[in-house]
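Scroll down for the structure; my scribbles are underneath it.
Taken from a larger complex, these chains appear in their original positions, while the remainder are omitted.
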């Protein structure tokens, strides 16, 4: 699937080719391709177990693929851990959230980039500025509509399912520079909270940061996505334009009820700028 | 509480699991009861547990004891703690193991462990006669940390057997061909058996076995028995506890050096009683810098040139 | 609305046509994936490989001195006590616990067997039963405190270790019962010491018991509901309870089984050292934990195979004897065993990684 012929000058932010990952007998990624372009919201949809989480983990270094190559902004990369990706400004909301259960909301939000007190206490004694971090965390959660969090010092393990997810989403949105991956960010969220996340996604895009959104919620996908990557049986099955295809056709392609459109009709690159 | 009335004394042993120290405690308790002394006993958790002994001395000071009977795990490190006790007016008597330097304690009631080893070494050499030159010796020691008693008995044995000691302060540096190897036993049957097996695997023709104490000897015997060599090997040991002496009678052990822990302990209590009453300190044995409670070789196969007592006599004087 | 619902959102209309075949991918073929698969499905294979490797290496270095039926069966004998105790320890560690009291329970049980026979004149078979019951009781107390009072296993068994050991010394008055007396009056106590000689190989009943015990436990853990529950409780006790496993019963049964096995170890100990000695077994806890961990069972519970502990115990046995035969002296052996323990587990880890 060459895309050089079409888009010409647009360089993808992420380009994955022929990625393969086996776990023992299990094939999680089966020669999959992947492209994310600047400034877009790319939705990834697919059945359970299609390999959506696996491929985004391969992109951000949380999983080491067996084969294939990944380029970030044209440069081949090989992340050995998600830290490498984070250092490049890539943030990810994992489906399993990746929070430290016994730590507080603020501790989780700032893990690895804590704020220190200004002045002497901060520089010499390296004291944390807990108050500032808590205020920030509280603010971010309130922005997401999670007003039922009663104490910002609660351990994450004592939060409700949706509150936890809110913490993870807020963290990624607050710190991303290059792009954000969100693996089913609204799965556990309520109606109001989901709506806020969709707004957040649009805000982030407005700042020019592209987003990969994995979701099973078709109305959400069709509302915010610029392109929809359909994953099936470990492969990229098709990429479609949500404005040109109906939800029901997309679902049909995703579940194998319908053949994907021919490659030339697919939306492998964004519309020429 | 009744303190202040009765004289109180402390007994601090290396461990209280080794029958040797159990008997020592029995001797002290019996004598203390007889003299109306209140006795508290302390012990390390394992051999070499020095910290617990320091704590024990501190506790005795806090408790206002009149005297301390001590078998030190670490003979020189304990000295400052002992000094602290003596400064507090407590009579400190070293039992079994002299402190380093020996005058750090007010008195020492001890056996000569080196001599105990030497006796069995001489006996074994004499027993083998000319064959001693071709002996294959297994050395079953106490532990890798080489506690002093173990070193003294081991080196005494080698000296008695006529082997060059190298550094007399440690075992294992001897170069004599006759030594098949050293292994450690933790002073119990299990360790004795395993160590014996290891050395037998190295050289199945071992014919002399030195053991640190009688339980280790019993374990070594089991290992030999399982390959049918129990009758061609000479096992020697140190301690003289009742089961050990019985093992000499049964032919498990050829000879053992008997010590007298009960005696040490009861003498110690007497000395503390005297100190509490009139402030007199006990005197050492003539010609030695400690009060020697003696050691005798127990065997039913006496050899020329080594003084020994019979098993019957040993049984009469045994301690556990 | 409850009858013939209007099939939800309109975009779901195509669902009825969705394929319903199960996902199939080509299986990778060849030897390497096969080996990988085997390593994955049989976690005890890795320590077994390390064991075989170490036997081969020492065999090459030492020749027939080591690679003889005599030396190899000697290792089995030397390992039997630690091995039996490691079986008990494995069960406990699989539940994410730890049992520091194994050695103490073992010794107290053997003392009970001996003293009941010799002090009170009870017939040996009855005394042995009393000893086994005593071990099980200690195990029950451990299990009860862990499961019902919800204390950390480390603390419970640390406390029990001290309590049982002190009881042992107080009760036995540190008196050894001599091998000769037992042989004469109650040879049943030495049952596990009975030797079967086959050529140079010398197997004891104790060593055979150890092997059978491991096979039995492997069966129990893999083929019965109880075994699956042990894993589930160790994996995540809360989830296990929520999904309907009586976690507390499982825990108590595991600690009781551990106590009982330790009591058997006490009986085997009498067979091995001939006498009943209250000072034995002081290192049994650390040695058994070492065997279990080298055998690849996670200290965090729920992962690993009990056979691994057998191989773990044997690995340590092989190293110890091999090094002694190579002529390393006691202190150096001690040091090298430290190095080799780390090395064995590093190799284990490396094989696992290579096979992932």
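Annotations for the structure displayed:
All chains are identified by letter, namely A, B and C, in their written order; residue positions are counted from 1 within each chain.
Convention: a contact is a pair of C-beta atoms (placed from the backbone, for glycine too) under 8 Å apart; a residue touches a chain by one contact, two chains touch by 3 or more.
Bear in mind the structure is a predicted one, so any value in this text is a computation, not a measurement.
This complex, considered in full, has protein chain stoichiometry A x2, B x1, C x2.
Assume only the chains that are shown with their structure count from here on.
Arrangement of the chains shown, judged by which pairs touch: a linear chain-to-chain path with two open ends.
Relative to the centroid of all protein Cα atoms, the closest per-chain Cα centroid is that of C.
Distance from chain B peaks, on a Cα-centroid basis, for A.
Taking the mean of the C-alpha atoms as each chain's centre, chain B and chain C sit 37 Å apart. Inter-chain centre distance (chain A to chain B, centres taken as mean C-alpha positions): 73 Å.
Not a single residue in chain C touches at least two other chains. Shown for chain B are the residues in touch with two or more other chains, of which there are none. Taken in their complex, chain C has these residues touching chain B: 65, 70-71, 74, 77-78, 81, 169, 173-176, 178-180, 193, 195, 202, 269, 272-275, 277-283, 320-321, 324-325, 327, 329-331, 334. Every residue of chain B that touches chain C in the complex is listed here, in rising order: 16-19, 22, 46, 141, 144, 172, 181-184, 186-190, 192-194, 197-199, 201-202, 215, 218-219, 221-222, 225-227, 243, 246-247, 250, 252, 320.
Of all residues in chain C, those touching chain A in their complex are 9-19, 23, 25, 27-28, 36-37, 40.
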